[in-house]
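As you look at this complex, bear in mind that one protein chain is not there, while each of the others sits in place.
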Amino acid sequence: MIATHALAAAGGNSPSIPAPHIEYGQLSPMLVVFGAALVGILAEAFLPRRLRAATQLGISLAGLVGGFVAVVVLAAQGHASTRAGLLAMGSVAIDGPALFLQGVILLTAVLAVLTYAEGRLEPRINGHRIDAFAAQAAAVPGGEQEREATREGLRTTEIYPLTLFAVGGMLLFPASNDLLTMFVALEVLSLPLYLMCAIARRRRLLSQEAAVKYFLLGAFASAFFLFGTALLYGYAGSLRLGEIADVVSGVAPVTPALAVTTQNDALLLIGLAMVSVGLLFKVGAVPFHSWTPDVYQGAPTPVTGFMAAATKTAAFGALLRLFYVAFPGIRWDWRPVMWGVAILTMVVGSILAVTQQDVKRLLAYSSIAHAGFILTGLIATDRRGVAAVLFYLLAYSFVTLGAFAVVTLVRDSKGEATHLSSWAGLGRRSPLLAAVFALFLLAFAGIPLTSGFTGKFAVFQAAAGGGAAPLVIVGVLSSAIAAFFYIRVIVLMFFSDPQPSGPAVAVPSALTATTIAFGVLVTLGLGLLPQYFLDLATKASIFIR
Amino acid sequence: MNAYAPILVLGAIAAAFAVGSVVMASLTGPKRYNRAKLEAYECGIEPTPQPVGGGRFPIKYYLTAMLFIVFDIEIVFLYPWAVSFDALGIFGLVEMLLFIATVFVAYAYVWRRGGLEWD
Partner (left out) sequence: MHLAAAYDTLAFFGRDPWWLVLLKAVFCFAFLVLTVLIAIVWERKVVAWMQLRIGPNRHGPWGLLQSLADGVKLALKEDLVVKGADKAVYILAPIVAAIPAFMSFAVIPFGPAGNEVSIFGTRTPLQLTDLPIALLYILATASVGIYGIVLAGWSSGSTYPLLGGIRSSAQMISYEIAMGLSFAAVFIYSGSMSTSEIVASQQPTWFAVLLPVSFIVYIVAMVGETNRAPFDLPEAEGELVGGFNTEYSSLKFAMFMLAEYVNMVTVSAVASTLFLGGWRAPWPISTFWEGANHGWWPMLWIVLKIQLLLFFFIWLRGTLPRLRYDQFMKLGWKVLIPVSLVWLVMVSAVRALRNEGYDFTKVLLYVGAPLAAVLLVALIADVVRKKPEEPPAAAPPAAFDPMAGGYPVPPLPGQELPPVPRRRRRTPQLQDALNGADHSEGS
């Protein structure tokens, strides 16, 4: 009775719910991208078919470039350093790492969207230009409806708004300052990705299988994340990363009502473990990596490039923020585990890559190995570690994007020729393309004068400085293993005879060419003159709490 | 008593009535076995061995169900906003207008793509 009365009193006369305050200006990168996504959907709904593809490309580029401009303006205004702050009632943090990663994500997304629009690779059907995406994603593969849709030259232009939504989620992911916002961002970035994996034009069953695998495992990982969030809330009585950190380090006064759970380290450790599982799944760290090769192989290659570059960037951003803002107080508990994960990831990724016969799978395992290298930077737990990870992500994103863009160009009658054997002798037929791909592979391997070397050097240096020298040794060894298979592909391309019925190299339009050129430029630029960007990453390496 | 307890009391009365009726029906009614009586009813013709498509039904219904979830979630978000509308002032109005506009975009897309058609 009394309880009800209190409930009535509490639920009742509540004149002063403080109206929240939203800093639209500082959230503008995300708002611009989401707005562009909505406009894209409206365009999809109301424009006639023939105008859609071009309009969608325009809208996406406008949104992404607009978002990037907003990021640059914010950084120029000092929101990355002196004016960094918590926004939207403390649920979003705009600070150096957030803005740096948002910039990287937006740039990679711009280049990825350019590869989406590539219409020169597939042969025309009845005079219609077609792209890498299914004619009609809902049609049964191989069915009558699909054949009809293909004949009419339909295209799934929804891929653009989907990408924009995913990008919006990715922008929010490394900037989210409480676990619930982080979860929402995780879902917003994941759900469009699951769909995008399913709409390859060629090999549709493989593509759909990839999407289902990704979806099931991803949903499972999200559930882990959410469960961990609940446990951490039980432990700290708050979802804000900063407040959790205060409770962890014992600074915050213990609320009497929460005294029992706040003392309970089991809640903390299990919660942290589960939240980490959710994030490690997204970055593709061993033992949560098993989706990576299948999904990378099945998804349409432009989407794979986007996913490999941008998702990894966003997820590592969130991982950094989680460990550096909320849990620096128990680093002695999580560091050993992350050591293990990093070592496993590097070793397993590198060794399994050696056995791969498919270029896309090879790149997938290489991305797993790279996740391991980036994790070594994370384990450093100091500012240099953050800077190294930021730089590594910048370097890696463009190399990956470029490499997958090259993969889209090597084609035979069945579409992309991804089997390694068909890449034999590519250097003799198309020296330029093979040279570009070789450059990307060398960057993956971390050969000096490429961005990969600078990045690896930075993370290993940070890790060694942070007292993780054994990790560095493992890293260098697995880099050597990895270098072996990268070099093997280069040897295959340049020093073996081309197959008589081998693939042809398609001539791309300016769109894909731009992406590849930009990839080359960044790879060489960050390798030859890294200092400016290293400084930028160092300047951006302070998390706000 | 708690304000929720009366609901349970009413529920218990209703449950007693419903279960009692169903049990009673099996006691009061006659039982005359007839094989044809226990077949599925299909207007007197031989019943199909199992329902249409083995109990599966058109995918349109799934579409309706998913759209329902989308809009129902929207409504669930609207309720707390509506209840505390006066306290939130113009801020609440603007934010909710943005939210409704966002859902409306999805709605327009579904409409134009024929998701709301039942031929």
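Lettered A and B in written order, each chain numbered from 1.
The working rule: a contact is a pair of C-beta atoms (placed from the backbone, for glycine too) under 8 Å apart; a residue touches a chain by one contact, two chains touch by 3 or more.
On a predicted model such as this, the values are computed, not experimentally measured, just so you know.
A.B. asks: List the residues of chain B that touch the chain left out of this view.
C.D. replies: Listed in rising order, the touching residues are 1-7, 9-11, 13-15, 17-19, 21-22, 24-26, 28-32, 37-43, 47-48, 50-52, 55, 57, 61, 64-65, 67-68, 71-72, 75, 78-79, 82-86, 89-90, 92-93, 96-97, 100, 104, 107, 111, 116-119.
The working rule: only the chains that are shown with their structure count from here on.
A.B. asks: Averaged over CA atoms, how far is the centre of chain A from the centre of chain B? Could you give it in whole Å?
C.D. replies: Their C-alpha centroids are separated by 39 Å.
A.B. asks: Tell me, which parts of chain B touch chain A in their complex?
C.D. replies: For this pair, the touching residues of chain B are 1-3, 84, 86-89, 91-92, 95, 101-102, 105-106, 108-109, 111-113.
A.B. asks: What part of chain A is in contact with chain B in the complex they form?
C.D. replies: By the definition above, chain A touches chain B via 1, 3-4, 14-17, 19-20, 22, 38, 41-42, 44-46.
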